[in-house]
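Just one protein chain is left out here, and the rest sit where they should.
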Amino acid sequence: MKEHCGLFGIYKHADAARLTYFGLYAQQHRGQEGAGIVTWDGSKMRDKVSPGLVHDIFNEQDLSTKLVGDTAIGHVRYGSGPSSAAAARESEPFLVRRNGLQLAIAHNGAILNGRQLRKELENQGAIFYSSTDSELFAHLIVRNLDKMGLEESIRAACAKVIGAYSIVILANDVLIALRDPLGVRPLCLGKLGNSPVIASETCAFDLLEAEFIRFVRPGEILVIKGFEESCMQSYPIMQNPSAQACNPDWQGTAHCIFELVYFARPDSTIFNQNVYMARKNMGIALAKEAPVEADLVMPFPDSGVYCAVGYAQASGLPYEHALIRNHYVGRTFIQPTQDMRDFSVRVKLNPVQNVIKGKRIVIVDDSIVRGTTMRIRVKKLRELGAKEIHCRISCPPVRHPCFYGVDFASRGELIASKYSKEEVAKSLGLDSLHHLSLEGMLSSVVSSGFCLACFDGKYPIPTGA
Amino acid sequence: MKEHCGLFGIYKHADAARLTYFGLYAQQHRGQEGAGIVTWDGSKMRDKVSPGLVHDIFNEQDLSTKLVGDTAIGHVRYGSGPSSAAAARESEPFLVRRNGLQLAIAHNGAILNGRQLRKELENQGAIFYSSTDSELFAHLIVRNLDKMGLEESIRAACAKVIGAYSIVILANDVLIALRDPLGVRPLCLGKLGNSPVIASETCAFDLLEAEFIRFVRPGEILVIKGFEESCMQSYPIMQNPSAQACNPDWQGTAHCIFELVYFARPDSTIFNQNVYMARKNMGIALAKEAPVEADLVMPFPDSGVYCAVGYAQASGLPYEHALIRNHYVGRTFIQPTQDMRDFSVRVKLNPVQNVIKGKRIVIVDDSIVRGTTMRIRVKKLRELGAKEIHCRISCPPVRHPCFYGVDFASRGELIASKYSKEEVAKSLGLDSLHHLSLEGMLSSVVSSGFCLACFDGKYPIPTGA
Amino acid sequence: MKEHCGLFGIYKHADAARLTYFGLYAQQHRGQEGAGIVTWDGSKMRDKVSPGLVHDIFNEQDLSTKLVGDTAIGHVRYGSGPSSAAAARESEPFLVRRNGLQLAIAHNGAILNGRQLRKELENQGAIFYSSTDSELFAHLIVRNLDKMGLEESIRAACAKVIGAYSIVILANDVLIALRDPLGVRPLCLGKLGNSPVIASETCAFDLLEAEFIRFVRPGEILVIKGFEESCMQSYPIMQNPSAQACNPDWQGTAHCIFELVYFARPDSTIFNQNVYMARKNMGIALAKEAPVEADLVMPFPDSGVYCAVGYAQASGLPYEHALIRNHYVGRTFIQPTQDMRDFSVRVKLNPVQNVIKGKRIVIVDDSIVRGTTMRIRVKKLRELGAKEIHCRISCPPVRHPCFYGVDFASRGELIASKYSKEEVAKSLGLDSLHHLSLEGMLSSVVSSGFCLACFDGKYPIPTGA
Partner (left out) sequence: MKEHCGLFGIYKHADAARLTYFGLYAQQHRGQEGAGIVTWDGSKMRDKVSPGLVHDIFNEQDLSTKLVGDTAIGHVRYGSGPSSAAAARESEPFLVRRNGLQLAIAHNGAILNGRQLRKELENQGAIFYSSTDSELFAHLIVRNLDKMGLEESIRAACAKVIGAYSIVILANDVLIALRDPLGVRPLCLGKLGNSPVIASETCAFDLLEAEFIRFVRPGEILVIKGFEESCMQSYPIMQNPSAQACNPDWQGTAHCIFELVYFARPDSTIFNQNVYMARKNMGIALAKEAPVEADLVMPFPDSGVYCAVGYAQASGLPYEHALIRNHYVGRTFIQPTQDMRDFSVRVKLNPVQNVIKGKRIVIVDDSIVRGTTMRIRVKKLRELGAKEIHCRISCPPVRHPCFYGVDFASRGELIASKYSKEEVAKSLGLDSLHHLSLEGMLSSVVSSGFCLACFDGKYPIPTGA
């Protein structure tokens, strides 16, 4: 299962459900298909899990009278299609009720040997309700629980899986946060008053005015049983030996650089790197790598804005915000009329002719997801009188699929990369096109230890599973 | 888990989902807490399962574009409270997706050794998503599937459980209906055109204009793989030996007589017995056992109507329909004002003073569920001028709990039976009270082989589990 | 405009909006298309008016925080179709805000010279927002307000209109109830604690446990400005002279007898007559007029029940309740499949074959609204084995249109009356058919002064307008 999701957890706070709500709300950009909150009310777990957006799923009554308890975890789920019947079944956290222990699990990442592990478990009699990796983890943990106890069962589960995973677990009143040995997806630890909080991105802490403490470390299982330092214990994940064997020379972490390029919110800091600054630096690097004589720089909002800001500053070209966004565009649409061509492209963003007419333009964006959208926009800019149109992309062309949670195939990026730069530029109607080089990209970020497999095909975690 | 639910299934019909919708709709009285439909679309299962009423859950789009496929099963779920967060998790059919085989299971009844079986399974590594018996069955079936095949796995599962169960299963495109060895809950086989249909009650067949064929036999596993007789094979359930051992002298079936007294729709035929006629005969028997000099007979609608009709005919007293029902009473209420006493009793039924004033009245009902409601109604009738109020109940007092799916405790009937007839009559403000005798009740039905445990304490299935 | 609606009003009670809600709730049978409540909050009017059922329109928040104030009126609106866009515009009470005075008006009845009055008013510059008679009244009242004051303006308005009307008005904190000179539609005065209450039917008082005081008199304008008798003043309506001129020999009132036959709730008392008793007496009269050798009497629920009870008692034939109602039938339907013929007739009521087979049956109902429904039911009963089917209707055939609020045309009754008794019986598949005679009907009710125009064509109010 390909998953790109957001996690949240909070330990012993009187407003646990409400703060989880806002923690998810701040991370809604990480998943719009579904959301869920599970609380521990002192004797059992309460949950509400549903397809939809956070502010549509939960109401005041849920937070004040149903999701009672002082410890909670939450999840926002990413998905491509409109909310489907299946989405109900796939929403997380996944909740298991046993006699002595209740477990709620929420996951961000992708387990590569999930199919094989499911088959193994099924052969041992397991049945699966959903296709989530959270349910898979629940099975793996539960089967050792009686003999090993909670912490060691989690370690044993992690030793079985191969893949990218950041996970929060609520085990009765114990809050656990863990991250795969390579730290592919982000996970952060903060503090609100005395209460430890966990989130995928620091922007959740900002909204709650929680203090950022540190990142959950790659390969760390952080078990929170109390407020004091001494009650927060770390256990090392034992990497699955076949994972390690496959990549003997991979050193250190494998942070997903696409989190910086595209996924994360610009106001977040993840992988020791502020996202805004990373994107701006990519724009600066782009301007150095591929300068162009032009009249203005404009982003494709919103994702291209920060890179365009950097390009403008480094190139000395004026920044223009010339595509106007309709802020009322919702999820479901009335069908346009038959002759309203390219409607879906047009409805969200409208270009300002007065800025564009007679001008040589540099467009900056973070990716050419689908050639079609870019092609339509370029054509429109020509109609409005643009004299030249140059495009600058803030990362190298995506040439290899991601197996760790980014669905490039459905985003259309792999298709765009089948052709040469010149072919793509021509096909899109561009006067020039440049993708930031790998070196340029890496020079834009302060941290290191990134997974670049989508660009260079060097996979840190075996994908044959 | 106490369950009193409704089942439906249809095999290879172009309108499978729609007919399942209507089959559930006709059986909505068997469960208002939740409903679900699962279809087999030729390569995978589609499902929609949700808390709520059938007509609120499914819309035209669900039936025409989502729940595609020609074979389907459905379930309506009984529950006491208002639709809760938990209800989402407990709704059925329960669906398991495996590589080669997908299983959807819907259940009506109560498994007595469920807790113990769950513990056993959990010890073997199983995890449970819900507390439904359907999930338990899914586990029991799946664990033998590879070595035994579908039919034998179902037999093996049945041999493990002790309890009352009527079940429909969809296994890819195979439709299966089965009933516990004592046939506690009803299950019927019909035919719509060429398509076999399954339902808890025949009233579902009437709505669809399907033809009634026969009852699924106690202890029968009916496997439907085609239209012809030869494609519908029966397998015998092997009773759990500890179940049998416990009741060596129990002979034949143990049909729940409360289905006839209260649960089933009067237009249904179950256990070889039309429900309307059974209730009317109980009224006739009551009139013989406990005649009274009075001016009129009136039912507490709707359940008392058919019994009152019988009492009136046998006694020669006039039948009056003197409690008027508000047909717009919904599930959720605006709170009444503080001084609107007894509002919830009053809002559904309002007595007609002109019929009651100065009269000696015989009230006929099927049970004294909660003394409070009866007490309030009797008091109101006195205020309206009733001279005498006699109450006749169409079954003996409930003195023992039901372990097979009737929640007498929450219905309050056990409490009422702690006192003598005279004490209860006095407490309720009645001039006289009579419960139909066991003999009178049994003489009212044409069939035999009933479970009477709630009246006489003789349990056909061991309850110690 | 043809209107058959329900009215409610309450004066100075702390729970005014909530009690109005329940007053409308009890009268929901008088109109399901829309509802509205207007309150006076001490300085201005608050309102919520919408298409739909009472319990769908208002929520707890509306009643506790929006519709504040201690004096209120409400309305339920009758309409034939499903809730349409237009319904929003036509819902009542109609509210007019002027500087010094705010007026809310709710109406039950039909103004015959409405079209002409609208034209007159339009010629004087008036514009109309809706097609309600309430808005027409608002215009007629307002134009004299400055020179005549409130009471006289209302009198002057009444003197202009020709028709049937029961009306409640809220004029700031003054509550007014009025009824046309012939008293066509019902209107009742009651008391809840010290607070005067107004309702179309007494069943609203029963739910609130309000005390019935008296009927608002035909031709009375009752103005309520305080709790004491002295603050409740009556003003006589001056009948429109052309109305009177047209019917010089009409004496007394013209109560709509169809309220007793069909519209009102059986537990209500209107026109000095309990509705249940009237219907039962009609059944008794029917049994005398048209006895038949048969095995049983059964009603078409719910409207035929009370008449069937009377018929059974008078004829000595057993009463059977052999058509079973599905209590979960909602307003909107999933479409049945193509071969589900007569589905809409079948879905609400299902006959019990065991009661019917081999029997000679007397069906009792209050009307043959559409031949089609009856024909389908009769055919079904034949299929189930009925030997003879006789039909008895509790009123004479409707031969003339009603201009005072009953939409016989859309109910299909006029069509049925174009044919002879024998033709209708044959067309419907009946062995015999009898409509209660006019004399029989009148002998069934204790009061007198009824409008019988739909039966005898003698219109008490000129219809040429």
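Think of it as A, B and C in the order they're written, each chain with its own count starting at 1.
Heads up, the rule we're going with is that a residue touches a chain if its C-beta (ideal position, glycine included) is under 8 Å from a C-beta of that chain, and two chains touch if they have at least 3 such contacts.
Since the model is a prediction, treat every value here as computed from it, not as a measurement.
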item	value
Chains in view that touch the one left out, judged over the entire complex	A, C
Residue in contact with the excluded chain [from A:N326, A:S420 or A:S448]	A:N326
Options A:F58, A:F94 or A:Y165, residue touching the unrepresented chain	A:F58
Option touching the unshown chain, where A:C231, A:V347 or A:A409 are the choices	A:V347
Residue, one of A:S134, A:N274, A:T373 or A:S394, that touches the chain absent here	A:N274
Residues from chain C at the interface with the omitted partner, ascending	46-50, 62, 66, 84-85, 88-89, 95-99, 119, 121-129, 131, 138-139, 142-143, 146
Chain A, residues in touch with the chain not shown (by the definition above)	15, 18-19, 21-22, 25-26, 28-29, 32, 53-56, 58-60, 63, 203, 206-209, 265-267, 269, 274, 276-277, 302, 305-306, 309, 312-313, 318-322, 324-328, 330, 332-337, 340-341, 346-347, 350-355
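Simple rule for what comes next: only the chains that are shown with their structure count from here on.
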item	value
Contact graph of the chains (line, ring, star, complete, other)	line
Same or different contact residues where chain B meets its copy chain A, judged by the half mark	same
Distance between chain centroids, defined by C-alpha means - chain B, chain C (Å)	38
Numbers and ranges of chain B residues touching at least 2 other chains	none
